[in-house]
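First, the structure itself, so that you have it in front of you.
One protein chain omitted, others in place.
Each chain carries a letter (A, B and C) given by its place in the written order, and its residues are counted from 1.
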Amino acid sequence: MAVKKAAVVGATGAVGQRFLSLLHGHPQFRVTELVASERSAGKAYAEAANWVLNEPLPKEFAGMPLKLANEDLDAEVVFSAIPSGTAGPVESDLAKRGYKVFSNAKDHRMDPDVPLLIPEVNADHAALVRQQGTDGFLVTNPNCTTIVLVMALKPLHDAFGIRRCIAVSQQAVSGAGYPGVPTLDILGNVVPFIGGEEEKVETETLKLLGTLRASPGGGRGPAAIEPAAITMSATCTRVPVEEGHSITAHVELGRDAREADILHAWESFRGDPQRLKLPSAPQQPVHVHRAANRPQPRRDWGLERGMAVSVGRLRPDPILGWKFFCSGSNTVRGAAGASILNAELFLAKGLL
Amino acid sequence: MAVKKAAVVGATGAVGQRFLSLLHGHPQFRVTELVASERSAGKAYAEAANWVLNEPLPKEFAGMPLKLANEDLDAEVVFSAIPSGTAGPVESDLAKRGYKVFSNAKDHRMDPDVPLLIPEVNADHAALVRQQGTDGFLVTNPNCTTIVLVMALKPLHDAFGIRRCIAVSQQAVSGAGYPGVPTLDILGNVVPFIGGEEEKVETETLKLLGTLRASPGGGRGPAAIEPAAITMSATCTRVPVEEGHSITAHVELGRDAREADILHAWESFRGDPQRLKLPSAPQQPVHVHRAANRPQPRRDWGLERGMAVSVGRLRPDPILGWKFFCSGSNTVRGAAGASILNAELFLAKGLL
Amino acid sequence: MAVKKAAVVGATGAVGQRFLSLLHGHPQFRVTELVASERSAGKAYAEAANWVLNEPLPKEFAGMPLKLANEDLDAEVVFSAIPSGTAGPVESDLAKRGYKVFSNAKDHRMDPDVPLLIPEVNADHAALVRQQGTDGFLVTNPNCTTIVLVMALKPLHDAFGIRRCIAVSQQAVSGAGYPGVPTLDILGNVVPFIGGEEEKVETETLKLLGTLRASPGGGRGPAAIEPAAITMSATCTRVPVEEGHSITAHVELGRDAREADILHAWESFRGDPQRLKLPSAPQQPVHVHRAANRPQPRRDWGLERGMAVSVGRLRPDPILGWKFFCSGSNTVRGAAGASILNAELFLAKGLL
Partner (left out) sequence: MAVKKAAVVGATGAVGQRFLSLLHGHPQFRVTELVASERSAGKAYAEAANWVLNEPLPKEFAGMPLKLANEDLDAEVVFSAIPSGTAGPVESDLAKRGYKVFSNAKDHRMDPDVPLLIPEVNADHAALVRQQGTDGFLVTNPNCTTIVLVMALKPLHDAFGIRRCIAVSQQAVSGAGYPGVPTLDILGNVVPFIGGEEEKVETETLKLLGTLRASPGGGRGPAAIEPAAITMSATCTRVPVEEGHSITAHVELGRDAREADILHAWESFRGDPQRLKLPSAPQQPVHVHRAANRPQPRRDWGLERGMAVSVGRLRPDPILGWKFFCSGSNTVRGAAGASILNAELFLAKGLL
């Protein structure tokens, strides 16, 4: 299989850096273009970017020149790490110009014809791209907290149905990008609010667990996602953690489940990435921890190179039925790795 | 009013240190005895204690000799900071020997004849001490997380009734005492389990919001607490915060409430400490924060010298009805300050 | 003594907030004007400022309108918390217009006719203001690290002379203002460089410990500061500490000193603020800690309301002679409190 040429747009930011770190040495995509804003365009990457990851900048990118998004890009695939809010029109334009855009931004996530995709969860939603009517197309991955939560919910939804879910998150500072959270706000502290985050968790979850309807209403209209009928309640907080979002989840299931059934649902959960052996796929998407004090974000975010999600502390909840704790990488599984896995899925399905 | 002589038992530990810091200069209690374990007995306090508070050790205590709990103590009141598990028999013995014991330990909290007391919440439960049949008596304050939560729940329970409550805590490391939590466990991390904590929050809350029955069952038996009929579900986690426990709470109320009614219930809430102008009482027990990103443990735990509790982020919850975030000092309002306020209540009511 | 009207310029930033917190209830200065940049001018203070201190915003300032620095200010004294770089021309203009400006910015610190002042250290340098030739005048306080270091060096310089000094700092994030240091840069990390900081420590120390010469060169020229003849070598690093700068200092003294002599020099050190009983003066400017593991920034920065400096770990250095560790508040003693103490000195000396 030929290696696809890829551009990373928004390459100098924290998510852009994570894209580069993950695409370095990737067997299917080769980064041929780096794109940034006007302030950086024309400079060499290493000169324009303030590299903030703990792993070093791969040497191959250091000297690459930064282009603007409206220039011609020698690439078929575009990974977009453009900040939400700015991403919308830029990504639409790229799709119109024929690029296949895999975006981490929120701007198009809830568009009816744009797949909001986690390959293990709703690979069939990929078909939505056919309705976009552009030469290229646009695929999004969910918010970082939503991904961790939905990876844990999906096996339960499949096995028992989920009716209601109360989720309380504790999110890492890397979720806010760079410079992101000022140290004075979070050192030795908890911040109980992250703008827009709770809405994203509540709405994206329903689209991800929703059903692709060939033609809703029975007519000849386009395919669409019918959101899952789950009542969601999310609270999102920030904690002084570098990497790894954690969520305390309470769920009401559609039918009785025993503890062993739930654990089995999680541990046996596999999706298209596992069946298709996608390069970035974790072997086991959901890891169950038996120690009472696990998972922990710092110690467990790196499982399966950051692509697996961890669950633990499953126990009965006297109000909704069951409660548990889950955690996972927000910058790998929850952002750049999510986009790359989406692209790998498209490639494996012949959509790329 | 004469100043009462007081002993601090368990004086060298972290809670004992907080007792000393708060009793220094207290208008009603004068520390005349410091008590510790065999390892320290006989030494001067400053020599035996590894002072860990940020404020300095008050000079008056530095040279005081440490006694054992079974020695004669020149004191009427005993503040107990003995670790839970060890406290039980020591405190019982002290009460039998005629001391009035105000304990922060969990060991006797759920005893039927021992008041589990927050003066703003259930001052009438103090009457239980009459049934203890000893020359002295034993009074306890709740777990640090429970206190913060119940201070926020009580005004709602009075005004609307609470039927169900889901609480998720983020607790400071000082709640585990000293040496407590190893840095390697919590730096840049969240630990999703604290042994025994969830049970304490779930059971103590019901006793605190329960009703003193003169003689349950209508007979001539002793008074007892009828626990509140609330379904509780607690999850307790540890975060890298020095001081201040925070809780995300979801509540189902017994009847409809508007946002303004709930805010009013919190802001107008006053109890015996305020009416009796107890020295350690906050003027306003519950502070409502309007900024979306407040309260925060580090910035808000010190309100009213650490004796007030903060609430914020009140908003509808699609599942239980309402949700909010609350926070407060775990070592002052949640531990030593709680015991001292209990003693002040007893003094003001003539029970001391 | 009449209370002086004071303006705080740069009032919305972190140092401005500290000024307000310290001036609230001050017996000699009453804040009558709050000044900010164009972005905030016209708004009420509470609306424009993102209050980041742990103590609450004093209510008196919440509704005060923000002015611009070029408007007429109903104030005699101006406390300047304008960021370094911007401060220079604004402060010069204020002095020309007759205001008495006490600045925390670096811009004018090394000007020959501007006192760089620590009242305990070089109160006589205040006389320099007479040469400024403006209706008002300009007084500066040193960099936050320099203040802590020089408070510890001054008693040794007076008693024994200092010839050489190697200083390695560990500085709190609050020293960088707000938003200041991104959490991703400093959580669980050390950053070995702070732009311009080492130069400030090396040059400001010499001016502070320098000598006021009535007329250098013997002629009729103006008074000037002859810098101290000390060789300075500074390394400045950032650590994940909220408040309190710490410095490991190695000093070569001009003559032999015994340990007891050095300790005595520190403990007996007093200056004009103590003799004049200035409201913000610490009773003892330098506290000596005997415990081997003290001072510590978090536990000791608050000594004497943040206005004292702590030293400890004095021991022989086989290379320069002596070494020790010192620590102190960077936002109180090292910034806003320093400026206020300067103004109190001027008031007590009749220069205001």
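Observations, loosely collected:
The rule we apply is simple: a contact is a pair of C-beta atoms (placed from the backbone, for glycine too) under 8 Å apart; a residue touches a chain by one contact, two chains touch by 3 or more.
Every value quoted in this text rests on a predicted model; they were computed, and no experiment measured them.
The missing chain, though absent from the display, is touched by one residue of B:Gly10, B:Pro115, B:Pro155 or B:Pro240; that residue is B:Pro240. Checked against the full complex, the one of C:Arg30, C:Arg164 or C:Arg270 touching the unshown chain is C:Arg164. The omitted chain makes contact with just one of the residues C:Gln132, C:Ser280, C:Gln296 or C:Ser329: C:Gln296.
If you put the hidden chain back, the residue from C:Gly88, C:Gly161 or C:Gly188 that touches it is C:Gly188. As for the chain not pictured, it touches chain A at residues 53-56, 187-188, 298-299, 302-303. Residues 164, 166, 168, 170, 187-193, 195, 231-233, 235, 237, 239-242, 246, 248, 250, 292-299, 312-313, 317-320, 323, 325, 327 of chain C touch the missing chain (whole complex, contact as defined above).
Summarising the interface, chain B meets the missing chain with residues 14, 52, 173-174, 178-188, 240, 242.
Methods note: only the chains that are shown with their structure count from here on.
Overall, the chain located most centrally, as judged by its C-alpha mean against the mean of all protein C-alpha atoms, is B.
Centre-to-centre, using mean CA coordinates, chain A is 47 Å away from chain C. Computed centre separation for the pair chain B/chain C is 41 angstrom, with centres defined by C-alpha atoms. In this assembly, the C-alpha centroid of chain A lies 42 Å from the C-alpha centroid of chain B. Multi-chain contact residues, meaning those touching two or more other chains, occur in chain C at positions 187-188.
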